[in-house]
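The complex appears here without one of its protein chains, the remainder shown in place.
Letters A and B mark the chains in the order given here, with residues in each chain numbered from 1 onward.
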Amino acid sequence: MIHQERFRVETAGRGLYELTARVQGKVKASGIRTGLCHLYLHHTSAALILCENADPSVRTDLETFFQRLVRDGDSAFTHRSEGPDDMSAHIRSILTGTALSLPITEGRCALGTWQGIFLYEHRSGAHQRRLTLTLNGE
Amino acid sequence: MIHQERFRVETAGRGLYELTARVQGKVKASGIRTGLCHLYLHHTSAALILCENADPSVRTDLETFFQRLVRDGDSAFTHRSEGPDDMSAHIRSILTGTALSLPITEGRCALGTWQGIFLYEHRSGAHQRRLTLTLNGE
Partner (left out) sequence: MIHQERFRVETAGRGLYELTARVQGKVKASGIRTGLCHLYLHHTSAALILCENADPSVRTDLETFFQRLVRDGDSAFTHRSEGPDDMSAHIRSILTGTALSLPITEGRCALGTWQGIFLYEHRSGAHQRRLTLTLNGE
């Protein structure tokens, strides 16, 4: 059995937006008990990651790390039509990835105790992000 | 329904090679309308990524970034039997990944407007790269 649906997430600029409850709700509604949950982001300047979900300082430090690793407005970058966070967002997106596959066990995504599903907005401005959820199981 | 096939991509050394049309053609030929497209690269010194497909300067800047992040011939590396790009290619491959999973919607990979599927050759020399495409859907 395959279930597929599209949905949108509004971001308010750079940072992590938790989607765990929303995704778990969709998995539950599908009635699938065992299988895989595939979450896909249709963009090249944001990402989907699993991140520690308990202490918000993890998310702050993660952003600190990426700001240092991929400098906004780096003088070596030539692609800058949309501003200093344009090319850095593309690189961050490739490093962090735009898809997640998660096991479904007993009717829900079998996340670890400290794992949360997050959309990582890499652009500094607000964006409407499109996603596709594909569930495959029985 | 599962469809699986192998194919090869010839590279002319480091850089990005777009596979979008080729993959979309295989998905269309399979007749699968809804499901998942899994693309897998059988190597540890190249990668498969989604990247902005409109402005070629994104690909140039991405390569600039990786050359700086993972130095060829880094004196800290001990694995260098195949030259200065040997170990750096392995690290780049791990950072960028060797598999992609994409949703299939209405008979094609549901890519975002600016998303293209690319093989990222991390070695400086030309290589023949082997891939497996697995489609799962209905």
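The rule we apply is simple: a residue touches a chain if its C-beta (ideal position, glycine included) is under 8 Å from a C-beta of that chain, and two chains touch if they have at least 3 such contacts.
The structure displayed is predicted, hence computed values, not measured ones.
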**OP:** With the full complex in mind, choose from B:I32, B:C51, B:M87 or B:L111 the residue touching the hidden chain.
**Re:** B:M87
Original post:
From the list A:T78, A:T96 or A:S124, which touches the chain that is not on show?
Top reply: A:T96
Subject >> Given B:S30, B:N53 or B:S101, the one touching the chain that is not displayed >> reply: B:S101
**OP:** Name every residue on chain A in touch with the hidden partner chain.
**Re:** 34-36, 49-52, 55, 57-58, 60-62, 64-65, 68-69, 95-97, 100-103, 105, 110-115, 136-138
Original post:
Residues of chain B in contact with the chain that isn't shown?
Top reply: 2, 4, 38, 40-45, 69-70, 74, 76-79, 81, 87, 90-91, 94-95, 97-99, 101, 130, 132, 134, 136
